[in-house]
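Excluded from the complex is one protein chain; the other protein chains are retained at their positions.
So, chain A:
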Amino acid sequence: MSSTTPVGDRHRPGAGEGPPRRLTRGRRPRKTAADTLVLTRRNLRHMVRDPFEPVIAITMPVVMVLLFGYVFGNVMAPPGTESYQEFLVPAMLAMVMLYGIGGTASGIARDTSRDVMSRFRSMPMSPVALLGARALADMARACLEVVLLLLVGFAMGWRFEDGGGEALAAVGVLLLFRLSLVWLGVLMGLVLPTPDSVSMVVYPLTFPLSMLSTSFLPSTAMPSWLAPVAEWNPLSAVVTATRDLFGNPSPPSDAWPAENALLLAVAVPVALMALVTPLAVRRFRRLSR
């Protein structure tokens, strides 16, 4: 503590019984954790009260699972696989995780463009709490999306074949992927100038990424120059690892990324997070300063 008393204290009536005014160093992490939870609750409330975007985001993949499964299913089943559902559900799960980046980025962009952000930033609060709350709320949403999509898949005849532990590991791979994209989305939301510009940037990026992968077609069905792109696409690694863990069939491939899918599905998101999380926090600290 410095030796000078802040001037205002003397003037405040009943200053003694007032709320705690300053945090000692030791309390900081606990305060940040508590703030994160308070703000997570706020973000979840926002999703419930302004449900348009989250509802659309989950409706689309459900509709696609139904369409692909029932309409194209019999034609599109790749050679060597028994049912297209088995092939499709892991791909759809990974795609929902990927497309969630739009919700994160626009959520952050909307928050920073709101006047309430000035209040948050003028308060004694770590920026980590605001960004961490966005991450937590979006992960809660991701869990809900995974469960919902698995139920739809189940209703259509999709099954996991290798036991509960491995199925949980598959869900873990998907959520880790989503977590890394949450932080990438946070960074994008902070960098892009307006909430509107988010959708203009995010969808043109995510759509080709999801198509240029082994999610829906085996790489052998692609032109030879395109096949390596799809094989090395991180999304392919996530889809392949998920299929392997669920015990669902993958298109046969002897490419290195396909044979080491699980390794890549863990290493790439971890590396991505290590890169973008500090950038996002730094960017937030410098917001309009």
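In this text, contacts are C-beta pairs under 8 Å (C-beta built on N, C-alpha and C of every residue); 3 or more make two chains touch, one makes a residue touch a chain; residues count from 1.
Operating definition for what follows: contacts and distances are computed from a predicted model.
Participant: Given that one chain of this complex has been left out, which of "Chemotaxis protein CheY", "Glutamate-ammonia-ligase adenylyltransferase", "Caunorubicin/doxorubicin resistance ATP-binding protein" or "Acyltransferase family protein" is its protein name according to UniProt?
Facilitator: Its record in UniProt gives the absent chain the protein name "Caunorubicin/doxorubicin resistance ATP-binding protein".
Participant: Just the residue numbers, please: which parts of chain A touch the chain that's not shown?
Facilitator: Contact residues on chain A toward the absent chain are 4-13, 15, 18-23, 31, 34-35, 38-39, 41-42, 45-46, 49-50, 114-125, 288-289.
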